[in-house]
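In this view, the complex is presented without one of its protein chains, the others remaining in place.
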Amino acid sequence: MLRPEENERITRIGPGTPAGELFRRYWQPAGLSAELPEPDCPPIRVRLLGEDLVAFRATDGSVGLVDAFCPHRRAPLFFGRNEECGLRCVYHGWKFDTSGNCVDMPSEPPDSLFKTKVKVTAYPTFEAGDLIWAYMGPAELMPPRPDFEWMRAPRTHRILSKTFEDANYLQGLEGGLDTSHSSFAHNERLGDRNWIRNRDGAPRLDVERTDYGYSYVSTRDVGEDGLYVRVYHYAMPAQQMRGSVTSLMGGRSEVPKLDGHIWVPIDDEQTYVYNWACSYSSNDPISPEYAEDWESQNGRGVNDLVPGTLKLKKTRANDYLIDRERQKTKTFTGIVGINTQDFALQEGMGRIADRSLEHLGTSDKAIIATRQLLLEAVDAVAKGEKPRGIDPATYRTIRPYDDYVPKDGNWREQFADELVAKW
Amino acid sequence: MLRPEENERITRIGPGTPAGELFRRYWQPAGLSAELPEPDCPPIRVRLLGEDLVAFRATDGSVGLVDAFCPHRRAPLFFGRNEECGLRCVYHGWKFDTSGNCVDMPSEPPDSLFKTKVKVTAYPTFEAGDLIWAYMGPAELMPPRPDFEWMRAPRTHRILSKTFEDANYLQGLEGGLDTSHSSFAHNERLGDRNWIRNRDGAPRLDVERTDYGYSYVSTRDVGEDGLYVRVYHYAMPAQQMRGSVTSLMGGRSEVPKLDGHIWVPIDDEQTYVYNWACSYSSNDPISPEYAEDWESQNGRGVNDLVPGTLKLKKTRANDYLIDRERQKTKTFTGIVGINTQDFALQEGMGRIADRSLEHLGTSDKAIIATRQLLLEAVDAVAKGEKPRGIDPATYRTIRPYDDYVPKDGNWREQFADELVAKW
Partner (left out) sequence: MLRPEENERITRIGPGTPAGELFRRYWQPAGLSAELPEPDCPPIRVRLLGEDLVAFRATDGSVGLVDAFCPHRRAPLFFGRNEECGLRCVYHGWKFDTSGNCVDMPSEPPDSLFKTKVKVTAYPTFEAGDLIWAYMGPAELMPPRPDFEWMRAPRTHRILSKTFEDANYLQGLEGGLDTSHSSFAHNERLGDRNWIRNRDGAPRLDVERTDYGYSYVSTRDVGEDGLYVRVYHYAMPAQQMRGSVTSLMGGRSEVPKLDGHIWVPIDDEQTYVYNWACSYSSNDPISPEYAEDWESQNGRGVNDLVPGTLKLKKTRANDYLIDRERQKTKTFTGIVGINTQDFALQEGMGRIADRSLEHLGTSDKAIIATRQLLLEAVDAVAKGEKPRGIDPATYRTIRPYDDYVPKDGNWREQFADELVAKW
């Protein structure tokens, strides 16, 4: 549990809040590159860390990310004209480049110098891994660009998607860093002893702090198959990585891969989840059919989303279409879609969970470590220090993994080569 | 009128509020027994006195009423599995019995004692009169179970329903204890002198305090038919009972009965109304056809409700489908449905009426008495005293009644036998 003030401290991310300052020290995903498909295409609304912004792809292909409101009279720039290297407000024609400079001000006399004095707030961006990344912190503290292994995998070996979650980011992040629940919430095979998560719902957790956050290992005693050991990484402030190389029915996965999520706060009560996966090696390309199937299994396939949005059709308002008969006989939750199950639980806690009422057990070691790291990082930033995981050197070569290990085996030795990035 | 602080004092019923404490000294209806139709059926959400709860019927038929959130990590128990005498959270499999004990904790090591230290908030329940009753107050002050006459009538002689009202409970209760408005709001026979309420819209009220609240009598001068006298009871904190034995067109009703409502706060701004009726005697069974017709007349028949809910189709948002032509020519309000007329007026006051702006007349004597009793009871509870009506002995034998009385008659003598419970 957290004290109420601690809970506030790490869940509120608006401008000027402690965690808001922390999140503003990292590059954050502001959207999929595909959301701005070509130069001079329509701008999009971006709400990020509680700030209303507009993103546009300029004529040269670069992405501008500016205040949603024109600095002149606060007209909405979303309706702006994306013209010749700049976004032009349709109220009085003021035009801004991707750096926020006012490059034309046709409502003022031609000889006016006023335009040299006006800027619109603009945040630096770059693109990598099919994402638009933005930095919203102090210019002098801008860190190097993120460089996670999955960003380097070729598109033929990668899956990337984005989903809306109607809750604070921390509920998502904690779910992602909680291995134990997968034996319950994600149990699609009630009573099937072949599914190894059915054999041990109380995995042993070992958490090890690192320069980027922590690495943690869950160990399940799966009887005649020995131990099932899964290595996760928590890259601060809000990314999870896990191995999905091994099949939970025994042997290797059809497409061995690494996967994870980044939870990006829209504001205190809403989140975008970026879902990534990349194959284990160049021998395992990811076909579009497999990718769509994977997204569907997770409950975010094309038929799972409200058309034209990133929102699930299954929501709090329709009880995620829980099927009580299915719950009695086939799956633990009766809810279809792996991440839909997560959303039902995470969104069901309320928009910001009241952690002061919790009772944490040994299965919550990773959760506890996450909170400690966040609280420490918030304090560090407040003191002018550098938080963990800002420097890509700390995580560039890491990789998660999972496999079976003999009961008397040593996973560290067995996994040693596997835990190093191959892309 | 009430001073604003008095109004707050008796309308706010959340945990820790003065009226919240008062309401928590009584058993409260938490739902219809029929909402949990069989052992191990799906749980239901219950919001009661501002608290979010989940009710489930266990394998042995008993009803559990527990906190809506798992004490582990606050996952929503509504999605829980209702299994072998307990509700199991689908996040990590923790299972709770109807008393709130944690009876299984599969995410922790088998030898862990942690489960003996964890409880979920659980309120005592029992069933009677086709209702689930719950007690949400201090264990040491738990009163005997309610025992109203209508609860004892056989199902063949009883009607029971539940309706959602989008306003504070007190607006409903005050409407129920206000006889005068029935000459106006419920006038379905504009100008028809045969309808005796048309003959006297200013009934004389006599209120008499009792150990359970009060009894009050309204007397209408109905000309050649003498006096029409109706006896009501107010059973604290929020039940009304009235006689409906006599036809308002003269003679006895087709099905002579007693009826009433209990208003149960969902929270400060929403209410469930439990509508009950029981026949006057065993000679007058209530057929299903009559019951459905009665519900329809009151505006809560099957066709009046949004399917799958307890909410009226007619709402504030659609002006209760008021028909202005009907209002001009046939009925006083132009709104169809007796209790729909009440809802239009009560919900139309705003979610919590501002009683500081009222102007009360002699027709409001019962309203004034209700408020005084509530204010006194709130004070009594605050002082550790026992409020009225907690002990069923105070109301077990009461019964309301109504009939014509000669102008020189004495209703007390005439009604003496009728005012005693027969069931």
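The chains carry the letters A and B, assigned in the order they are written, with residues numbered from 1 in each.
Please note the rule applied: a residue touches a chain if its C-beta (ideal position, glycine included) is under 8 Å from a C-beta of that chain, and two chains touch if they have at least 3 such contacts.
Small disclaimer: the values here were computed from a predicted structure and weren't measured.
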Contact with the hidden chain, among B:T116, B:N194 or B:T362, goes to B:T362
Among A:R74, A:R145 or A:R193, which residue is in touch with the absent chain? A:R74
With respect to the chain omitted from the figure, which of B:A202, B:M249, B:V306 or B:A382 is a touching residue? B:A202
Note that chain B touches the chain not displayed via residues 174, 180-181, 183-185, 201-202, 319-320, 322, 324, 327-328, 332-335, 341, 344-345, 348-350, 353-355, 357-364, 367
So that we can see where the missing chain sits, which residues of chain A does it touch? 42, 69, 71-76, 78-79, 81, 90-93, 105-110, 112, 114, 117-118
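The rule is short, and it goes like this: only the chains that are shown with their structure count from here on.
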Determine the centre-to-centre distance between chain A and chain B, using the mean Cα coordinates as centres, and give it in whole Å. 48
